[in-house]
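Down below is the structure, laid out as structure tokens.
A single protein chain has been omitted from the complex, and every remaining protein chain is retained in its original position.
Here the chain labels run A and B in written order, and each chain numbers its own residues starting at 1.
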Amino acid sequence: MGLLNKLDDPFEGGGIVMGTVEDLLNWGRSKSDWYLHFGLACCAIEFMSMNASHFDFMRFGTIPRTSPRQADFIMITGTVTFKMADRIKILYEQMAEPKYVISVGSCSNCGGPYWEHGYHVLKGIDRIIPVDVYIPGCPPRPEAFHEGMMQLQKKISQQAIFNKRKKLKAELKKNAI
Amino acid sequence: MNDKKILELEYSTHDSDRMRINVGPQHPSTHGVLRLEVEIDGEIVTEVVPHLGYLHRSFEKHCENMTYPQITPYIDRMDYISAMNNEWPYVMALEKMMDIKVPEKVDYIRVIIAELNRIANHQIAVATFGMDAGAFTPFLYFFRDREYILWIFEKLCGARLLYNYFRVGGLSADIYPTFKEECLDVIKKVRKTNAEVMNLLINNKIFLQRTTKIGILPADVAINYACSGPVLRGSGVKYDLRKDETYSIYNKFDFDIPVGKGAAGILGDCWDRNMVRMDEMEQSCKIIEQALAQMPAEGDVKAAIPKKIKLPKGEVYMRAEGPKGDLGFYIVSNGSDKPERVKARGTSFVNLSVIPEISKGYMFADLILILGSIDIVLGEVDR
Partner (left out) sequence: MLPNEIYNNLKTEFGDAIIEYNDAQPTDPFILISTDKLFDVCHTLRDNEEFLFDYLMCLSGMDLGDSMGVVYHLYSMTHKHKVVLKVSAPKSDPRVPSVEKIWRTADWHEREAYDLLGIQFEGHHNMIRILCPYDWEGHPLRKDYKVPEFYHGMKVS
């Protein structure tokens, strides 16, 4: 991005850079995403490994938050059962906009190994909440988590945040009683 | 009347001075999706009601519709932290029914990887227990060492966490050329980190004050609740399936069974259970060294088995000592290649049932530590 390329060169003309405010905001938002601390099953163990020192997830600027009100995105790591699906919907609705969802592992992508006879397994979290990035694997390697995170960062940095807020406001006004 | 109505009636008869709060299912320290309904009087816990089933993945229904080799990956996903120890009693049960004897080298490799997985499991158990008490550094140290063990498994069978490595009559692949040196290297690193953590965490005054004299489990209560593993041994009962009901080749190795002695507080408290886990890591290192020295260099890793695995009509109950305790499988066969019924006796399911008994009368913050010292994994609890 234009902003960061100039860091090594000395600034000519008194240290003024030109860019859009939206770019600046998106850079800030994508490089310091805070996630909701949420682990369901086996993928959560790879998630813990990834947070540890060898793979170090925090260098992406992520910090675990325990309350959904303070989180930017949620990572659904593991199998979603019907008993849990109701609670995930409540958690997702409690998160404040703008919010994102990463679906980790084949169980939350599509039901995973339990797709055929699982009477208590929800076949994919995208049946109840909108998903932004899917990470395949059973469980995915920590490097796959990094790839998924970078995809999310790319998606956030290309978002037109001001347009989205305008649209949301118009929708809320239309739906207001 | 349905179950929800029965629960509502129960609530209305309680003392209005007390508060009912929910811990979970989304909570950083319940070690998974577990919901504890806690009734507290100020800060003292008066009652705990666990609610399970948030990870019920209908494992037993799957078993009735799949062939015996197809079930192995589902068994991995039960106790996903130490998957190798899960597959072993299942495969042993099938081998007992079909009367298949495994080659000698297979037994040695099975012992080595089961003990490596036991070390990996106890590393997570102690690391997360430390995190519950507020210590973050042991978590980083233990996960760094766990990575070395996972790399060995990755070179062995291709997967880091869920292996599908055990087969009826043997294993899916032989060991690679540098396996022995890498195992010995890992053991050296594990011993060094354990010595550091003993100083940093286990004998730390703050940790001692937080974890001793809470969650006391008397031995007769533990036996009545059918607890096993470090939970039972932490209460002073010297019972380990590797010595009491020896399976495979464990009788060829010289190792100790650590039990809790009440060295830092009262016998059967959380510190005792944790100390048993630390000692078991050392004993596992001893077993691995002996197994590597005695292992035959040449040998087959697959016995001669029929193309389709069909068990004769009958039933078998087989159990093995996993890192969390005694894991059992009850398999009923009707003569075809799919089982009639498979019941998995999950260790954590039984160990968790003791929580309402041992957490009454302690502070609310102690409840989290007591839960951490039982060391549960929700895949086994809910299956």
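The rule we apply is simple: a contact is a pair of C-beta atoms (placed from the backbone, for glycine too) under 8 Å apart; a residue touches a chain by one contact, two chains touch by 3 or more.
Just so we're clear, the structure is a prediction, and the values are computed from it rather than from any experiment.
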Touch criterion as defined above, residue of B:134, B:158, B:312 or B:361 at the omitted chain: B:312
Contacting the left-out chain in the complete assembly, out of A:48, A:71, A:85 or A:101: A:85
Touching the absent chain when the full complex is considered, from B:25, B:53, B:89 or B:230: B:53
Touch list for chain B against the chain that is not drawn: 2-4, 6-7, 52-53, 56, 58, 60-61, 96-97, 99, 221, 223-226, 237, 239, 244-245, 312, 314-317, 319, 326, 328, 330, 332, 341, 343, 345, 349-350, 353, 357, 382-383
Sites on chain A contacted by the missing partner chain, in the whole complex: 82-83, 85-86, 119-120, 122-123, 127-128
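Everything that follows uses one rule, which is that only the chains that are shown with their structure count from here on.
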Between chain B and chain A, distance of the C-alpha-averaged centres to the nearest whole Å: 32
Footprint of chain A on chain B - complex, ascending: 25-28, 32-33, 53-58, 61-62, 65, 73-74, 77, 80-81, 124, 139-140, 143-144, 146-147, 150, 160-162, 378-379
Residues of chain A touching chain B in the complex: 36-42, 44-46, 48-49, 52-54, 64, 66, 78-79, 81, 83-84, 87, 91, 113-114, 116-121, 138-139, 141
